[in-house]
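Missing here: one protein chain of the complex. Every other protein chain is in place.
After this line comes chain A, so read on.
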Amino acid sequence: MTDVDPVQRLLRTARDDARDESFRVTGVMMQYYVVCKRELWFHSRHIEIDRGNSAIVRGTHIDETAYSDKRRHVSIDSTIAIDVLDDGRVMEVKPSSALVEPAKLQLLYYLWYLKHVVGVEKSGVLAHPTERKREDVELTDETEQKVEDAIRGVHEIIARGSPPPASKKPVCDSCAYHDFCWSC
């Protein structure tokens, strides 16, 4: 494991049948990497979240109901769960555009994974149905670099023995880990 680039390691293990679980990166991990690294660490330890949290309930509901006639859920390698539109583009649905950067990285990671692991090149669209907004997302040299840096960053965080310390952010208030994180 020494000195192997996490990106190369992830690609090798993802293409292999006997996947190395410790190198698996999911879409939600990419998202957490941008939103909150402490949350990413909790998630990597399978610390359960409060499923009754209103933001989670809302997000799940929107994901399950929006554009249901036009998109198909596809799970690949039980690592990424994407929605494919009629026209072949990959769609990611988010309740609000408040956290657009993390959502974009998640979608870019899906496109990257499809290209490098599965071998198909797709373009993506990020949608905020409640705001009637859509944004096209494409993989470029620059965004591929961003994805790969994030994969390295994710591995660095989850390899730590303890989580990064808590720091107060605006998103904390709606986070499903809020009480777990802030009760001392």
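Quick note on the criterion: contacts are C-beta pairs under 8 Å (C-beta built on N, C-alpha and C of every residue); 3 or more make two chains touch, one makes a residue touch a chain; residues count from 1.
Definition applied: contacts and distances are computed from a predicted model.
Chemist: Out of "NADH-quinone oxidoreductase subunit N", "Cytochrome c-type biogenesis protein CcmH", "CRISPR-associated endonuclease Cas1" or "Nitrate reductase", which one is the UniProt protein name for the chain not included here?
Modeler: Going by UniProt, the chain not displayed is called "CRISPR-associated endonuclease Cas1".
Chemist: Could you pull out which residues of chain A are in touch with the chain that's been left out?
Modeler: 45-48, 51, 161-163, 178-184
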